[in-house]
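Heads up: the structure comes next, in structure tokens.
A single protein chain has been removed from this complex, and every other one stays in its place.
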Amino acid sequence: MHKKNSEKLWIAFFVSPAMAIVVSIILLPLFMSLFNSLFSWRQLIRDEFVGLENFRRVFFTEPYKTRFSNAIGNNATWLGVTMLVQNTLGLAMGYFLSRRIRGSEFYKRIIFIPVLFSIVAVGFLWGLYLKPNGLLNGFLKLIGSPEMARAWLGDEKLATFSIIAVNIWRWVGFPSLVFLAAIDSVPTECLEAAWMDGAKDRTVFFRIILPLIVPSILIITVLTIVGSLNVFEQIYTMAGLDGSPNYSTDTIGTLFYRTGFGSVDSGNPEIGVGSAIGVIIYFLTLAASLVSIMSLGKQEVEL
Amino acid sequence: MRIKRIAILALVATLALGNVFAQKTELNFWTWRPEDTEKYQALLASFEKQNPGVTVKISAFKNTEYNTILSAALAGGSGPDVFQSRAYGGLETFAQSGYLEPLDAWVPELKGFDKAPLGGATSIKDGKVYGVPFASQTLFVFYNKAIYKELGLKVPETWDQFLANLAACKKAGYQALANGGKEGWTLEVMMGSLAPNFYGANDFFQAVVAGKTNFQDPRFKGAMDKLKELTPYMPDLFMGVSYTDMQASFINEMAAHFVGGSFEAGYFSSQNPKLDFGIFAGPVAKAGDPRHVSVYADGNFSMNSGSKKKDAAAKLLKFFASKETGNFFINELKQVSAVPGADTSKSPYIKEVLSLQKFNTPYIFLVGFRYNQPTGSALFQSAAQGFFAGTLSSADLCKQIQDGIATYYAPFQKK
Partner (left out) sequence: MSADLRFASASTGKKILVAAVQVFFVLYCLLIFYPLFNMIMSSFKTTREILRFPFALPKSLDFANYKTVLVDRGFGRFFFNSLWMTGTTMAFVLLFGSMAAYGVSRYTYRLRTTVYLVFLSGIMLPLKAAVIPLFIIMKRLDFVNKPISVILIFIAMSLPSTIFILSGFMKAIPKDLEYAARIDGCSDWMIYRHVVMPVVTPAIALVTIYNSVPVWNDFFFPLVFLQDQKFKTLPLGLTNFFGQYSTDWSLLFTALSLAILPMLLLYAFMAKYFIKGMTAGAVK
């Protein structure tokens, strides 16, 4: 009984400082602002309680209906492509780095550098590389296929993918390093035993390494979900708040911001509808994260 | 005895307070133009000299974040005493929320202002004036005089002449038009510069605002088709050409024309002082027709209704409504001041802009349809990107604008 009490005190000691800050600075204002979704608004002044009316408007009335489904489709693209390309690439990179291929010490020190760039620099520099007479099109001309040249950021079909590609360039180092750290902490005995038994690299990877790094896969998955459903800065700097061209890069993040705060030059923020979109993002992200935590959590191997 | 003491105390307090007021009042002033801060400081120094006891602290914010920050500060019960406010719909947000002080009584000078710029400072709800307008902007075509001279071109009057000039420039290896479509708003500027003469300028504007016609009117659709005729003269893969690219190609004399607004000139000259550019109003169908340009009020200076220093703030606003500020806008910022009677003699460019304003029409979506979401501008900008890229027809474009505005605009709803 006494032991139990001291443990409770220890838990409180460890958890409460962070809890106090997160609750008062993040959750409180966030819920205050989400609460706004239940009211109608007169410009910046809260009017009257309208229940779920704002949610009805998001889902069932124009123009929000079209904008919302378009945006969420783009978020799905972000999630799919990032999961598939960035995280697979990151896993492969982490694996090869852990296998100490030649130069791995150097690569390890390099691959996170793109994250260090300010998003402003990323937006401008990649804008230069991807513009019609930019580096990429120049390169295509050089290798003799000028017909492949595109307006990478101005073409409705390509813009989202171009921005995702830049984002992968920027972030792939992160999953790489997470997986590297995880693979490196797989006990060497496990691997050695497998190799002694003559197991192939592929078998070792899929049978031993992968199951043991499930916690990091979980971390990366959840962060990818959060990142993909909240993507904002990348679009804002490379395509603008309107998800140019013609809403083809619009996401719920930009839609939310535009609706709740109004765009740059136009007035009348729709705070009620904007907050409703915020609530939707919030619970969507939470639900997707919980599903992945629960399904991946089952795969975890206790050491 | 006690009463006497209290009286003395009160007297001392009043004196002390009076002293505080006499000493110094510091006004906070916010602007969204960081690039002009240094110049503003010179102007404000002159104000401080004329109004001893009042000092002004200027804070400049990034244009794109300005509204958010201002909203947060005003909603949180603080914020600047005097600040730049957007015109039209942007003003409405803060006026209707009660954060702006009506200025009719504070700044009597406003009575002398033109109706057009005042329109951007007047609430459509209560008809009160909430700002001192600072500048108007005009949309037209910039052309490179050196290239015109080299190719022996004449300033076009009709649309056909304009197209012929573009073709000549293209043939000579120049980029005929600098304009691209990566940012939708540059397409809206293009529409504002070139379309009014084809959709019927003020007649159409008044009819559409009154709901007597709508954006599917053949006149408007026809004007859109005209705009599309320019695409062969726009840069290769123009949908990927950004505003910065456009400016760079005109400044570096690679492009012969730039469809833009009067606000560009300052930057053009500062980047390339040797650039010799001229301007002309949107061309017309046949010679002799009136050549309309779109005009809009750029923004205002407003007072925070929660300010504790309203008297000093009013002094600053009166100063902003004076000819000194007007001249400052013209000569220092190269903007068309909204102050009546400001002196344009030192700026031939402003004079020329004013002469183009002889036939003017409101910049249609900004003046008429930026009060609710989705704004006419947002609708146009996005759909125009589809239209210029070729994924939407002009009929689709017009329908999307019409349907979008009809979701809230009462005159479009009654059939």
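Note that the chains are named A and B in the order they appear, and that numbering of residues resets to 1 at the start of each chain.
Following the convention adopted for this analysis, a residue touches a chain if its C-beta (ideal position, glycine included) is under 8 Å from a C-beta of that chain, and two chains touch if they have at least 3 such contacts.
Note that this is a predicted model, so its numbers are computed, not measured.
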Options A:Leu52, A:Val115, A:Met148 or A:Val291, residue touching the unrepresented chain:
A:Val115
Options B:Ala207, B:Ala248 or B:Leu354, residue touching the unrepresented chain:
B:Ala248
It is residues of chain B that touch the chain not shown, namely 32-37, 59-65, 68-69, 71-73, 75-78, 244-245, 247-248, 251-252, 263-264, 267, 271-272
Chain A residues touching the omitted chain (full complex):
7-8, 10-11, 13-15, 17-19, 21-30, 32-33, 92-93, 96, 98-103, 105, 107-122, 124-126, 128, 135, 169, 174, 177-178, 180-182, 184-188, 191-192, 195, 201, 215-216, 218-219, 222-223, 226, 230, 232, 253, 256-257, 260, 278, 281-282, 285-286, 289, 300, 303
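By our rule, only the chains that are shown with their structure count from here on.
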Can you compute the centre-to-centre distance for chain A and chain B, using the mean CA position of each chain? Integer Å is fine.
37
Can you list the chain B residues touching chain A in their complex?
63-64, 67-68, 71, 74-75, 86, 88-94, 96-99, 180-185, 235-242, 245, 366, 370-375, 377-378, 381-383, 385-386, 389, 391-392, 403-404, 407
Within the complex, which stretch of chain A touches chain B?
42-45, 61-63, 127, 130-133, 137, 149-156, 240-242, 244-247, 259, 261-270
